[in-house]
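Below is a structure I'd like to ask you about.
Apart from one protein chain that is not included, each protein chain of the complex appears where it belongs.
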Amino acid sequence: MKSNRVLLSILGWVIGFIIFFPILWMVMASLKTEIEAVATPPSFFFTPTLENYFVVQSRSDYLNYAWNSIVISVFATLLAILIAVPASYSFAFRPTKRTQFKLVWILSTKMMPPVGVLIPMYLFYKNMGLLDTHLGLILIYTLINLPIVIWVLYTYFKDIPQEILEAAQMECDGLLNIFLYILLPLSKSAIFSTSLLSIVLIWNESFWSLNLTAFEAAPLTTFISSYSSPEGLFWAKLSAASTLAILPIMFLGWVTQKQMVKGLTLGAVK
Amino acid sequence: MKSNRVLLSILGWVIGFIIFFPILWMVMASLKTEIEAVATPPSFFFTPTLENYFVVQSRSDYLNYAWNSIVISVFATLLAILIAVPASYSFAFRPTKRTQFKLVWILSTKMMPPVGVLIPMYLFYKNMGLLDTHLGLILIYTLINLPIVIWVLYTYFKDIPQEILEAAQMECDGLLNIFLYILLPLSKSAIFSTSLLSIVLIWNESFWSLNLTAFEAAPLTTFISSYSSPEGLFWAKLSAASTLAILPIMFLGWVTQKQMVKGLTLGAVK
Amino acid sequence: MGSINLVGVSKSFGDVLVIPSVDLEVNEGEFVVFVGPSGSGKSTLLRLIAGLEEVSKGRIEFNGQDMTNLAPAKRGLAMVFQSYALYPHMSVRENIGFPLKMAGMPKSEIAAKVQEAAKILNLSEYLERKPRQLSGGQRQRVAIGRAIVRQPKAFLFDEPLSNLDAALRINMRLEIMELHQQLKTTMIYVTHDQVEAMTMADKIVVLDHGNIEQVGSPLELYRAPDNLFVAGFIGAPKMNFLTGGEASRYNATTIGVRPEHVQISTSSGLWTGKVGVSEHLGSDTFLHVNVEGQQSPLTVRADGEVQLNYGDTVYLSPEEDKVHKFDNDGKAIR
Partner (left out) sequence: MGSINLVGVSKSFGDVLVIPSVDLEVNEGEFVVFVGPSGSGKSTLLRLIAGLEEVSKGRIEFNGQDMTNLAPAKRGLAMVFQSYALYPHMSVRENIGFPLKMAGMPKSEIAAKVQEAAKILNLSEYLERKPRQLSGGQRQRVAIGRAIVRQPKAFLFDEPLSNLDAALRINMRLEIMELHQQLKTTMIYVTHDQVEAMTMADKIVVLDHGNIEQVGSPLELYRAPDNLFVAGFIGAPKMNFLTGGEASRYNATTIGVRPEHVQISTSSGLWTGKVGVSEHLGSDTFLHVNVEGQQSPLTVRADGEVQLNYGDTVYLSPEEDKVHKFDNDGKAIR
């Protein structure tokens, strides 16, 4: 019984290490020279160098891409939340016979392969002058994330007892007051973690950013792909670029971990 | 009041048409000649031709890609379900203090940008001989979808009253019987719609398929991107290719719509 | 301050007619209880008065003024919900003070009012706590406090005690009754529990399928039920009903006699039967007697010390002046 537990623990840690290994490999590779990086088997002991990072920053303007990623993910998320809150509210608290169907329909739009609409979207953006603009990416990411944001908020709102809102209705006049004093404070952690989720999803999206931007509004996913171009792969530099691209979002995730757990599990578990 | 409703209805239909428009555009473009396809404004009246479809099938073997898509998405989904069912079962019915944390941790792995681990994964696949093989894609898609499949099944299992399983425990000996006679029949529609979701997600995935396959095991997403290569865009042919790529999954979605609505909303709404 | 009048009020949800047409007068200061089984429309009626549901037809008047289409917050009514409906993100103090804050009262005044209400309800020590840190009974008291501070024209209670355990329920029942004695404000109370209705009400409104079956004081309903439904619903244990020959002897289709109005004897009586299961409560014993020719056993209340065994033959006689007679339609014959 007891030795079983120890074995299970060891197994768990081994699996954990295997899952974590690619990230470790990447960070290590980014600190090696190009020659060391392609060595097989990979060397675990080497003299770390920040060389790759300097090259990457000087060759392509990292900060420009990072800034674009931040602007686009934050504003698209804000817009999506602004649209999703009233939508989820009415789905959760004023359900009709067709609410279920509408919710599934909304989610089903996510099942369409994006390649299918690439051409018309590209032409549309070109004609409207939205190519390689922040606004262009913000709009498309808002629309792409809306179904998920609506679903997560809906799931959360649905868990708020109807009677609490009815009590509020008896005591304060107007929907705005109910929203400001009751609904918003009650769901702030859900809104917060939904926002984080949306930011992360946008941060990692590469299909539309690669196809609709060049440099002006290009986010970090474009930045990385410029290092995996066919003219020759540079493992160490690509690793440095990847590390730089992941860094901000990893940091954000780490800082907001507790809030995130609270928001994601409050509706589900408690 | 009444005229308001009519206006709202019209507005709804207009928005619906706008959302639907890109798909319509694509299907129409696939039936035009290359010259008609690039005309601005697009013409709505033209003589449809199946020419593009014949060209696409003869130039690149559509059926090969479609077969790869089917094999990969079905087997990766099966594998994910096989792993996720016992995992979700233990999360839902044998929760510990750390269950919440583990669930969030599982989901958080989805927040890692895939570019971050492209290099180590590529090298790993190369060394193991998994590049451009069905097995390679099946394995990575299983792992990618596992968090979502576990969450959806967990959410569903959690809604099954504990007392039903306890009653089963009093009456049938062994976990296997409980699973076969009680849990599986109770959750078959949830498992079914989770599987569909997983198939759709894999079908539409392009990042890993583009980077880890060439032709042998390449799915439809690779097939399309070969038509948007830099050597010159052919709108009409790309449209035909896209239509062909979407067709199977749209058909699947349409056929299983009812099952899907039932499975997705049973846990959430009822 | 608060007389409430319903005139021809009806309510449909879609095609389903929940309340056909109700006329009802609630006088100022009265404690009125709506009682009925689930699906009787009692909660819907309360929610119509509160304004949480729209009236389909008819009129609701407060002190003679039509308020049918007024927003809930403007009606000046306070409601206590079954689930307490406290705001989980606010402390007890904020919960109680919330309606006053919404009414735009100055902070110092709110503080004083909250203090006062907390004192009445023994909540002074808990003012800084969040609802989740309170027991069920305390939560219920906070909900009542939130209703009191507004000094409403009337209180509406929607099964406020059904989430409490038995002992607490009896305590809270007495507290609400004391409150009514002190405030003398109109109260409308919804419950499915006829014991609550009997003990608390000045006036009981018995509802079934959205129709008012009878309106009256508890003892009026107990002594002279208008029909079979009220006769069977009011009183515990349930009234015994007999049909066939036993009933026609009284020129009725059905006769009813309460368990406490049947004399039991081991020697002689009007009806003969065999003792079934018996329930010993200590204070009383209820015997279930299978009488010949009757489908269901008759319940008889005997005093606490009676000892009869399963299967013994006994004789029963009703107290003649306590026999209720009903005609073919279930209406009482007087």
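As written, the chains take the letters A, B and C, and residue 1 is the first residue of each chain.
Please note the rule applied: a residue touches a chain if its C-beta (ideal position, glycine included) is under 8 Å from a C-beta of that chain, and two chains touch if they have at least 3 such contacts.
Just so you know, these numbers come straight off a predicted model, no measurement behind them.
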Displayed chains contacted by the hidden chain, counting the whole assembly: B, C
Residue of C:102, C:156 or C:234 touching the missing chain in the full complex: C:234
Hidden partner chain, touching residue among C:56, C:82, C:199 or C:272: C:199
Residue of B:80, B:182, B:197 or B:218 in touch with the missing chain, whole complex considered: B:182
Subunit B, residues in touch with the chain not shown (by the definition above): 161, 163-164, 166-173, 177, 181-182, 185-186
Footprint left on subunit C by the chain that the document does not show: 37-38, 165-167, 170, 174, 177-178, 181, 192-195, 198-200, 218-219, 222-223, 234-238, 258-260, 276-277, 279-283, 286, 288, 301, 304, 310
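In the analysis below, only the chains that are shown with their structure count from here on.
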Lowest number of touching-chain links that must be crossed from subunit B to subunit C: 2
Interface with the most contact pairs, given as the two chains involved: A-B
Centroid comparison with subunit A (C-alpha atoms), farthest chain: C
Interchain centroid distance [CA atoms averaged], subunit B/subunit C, Å: 55
Chain centre separation in whole Å, for subunit C relative to subunit A (CA means): 54
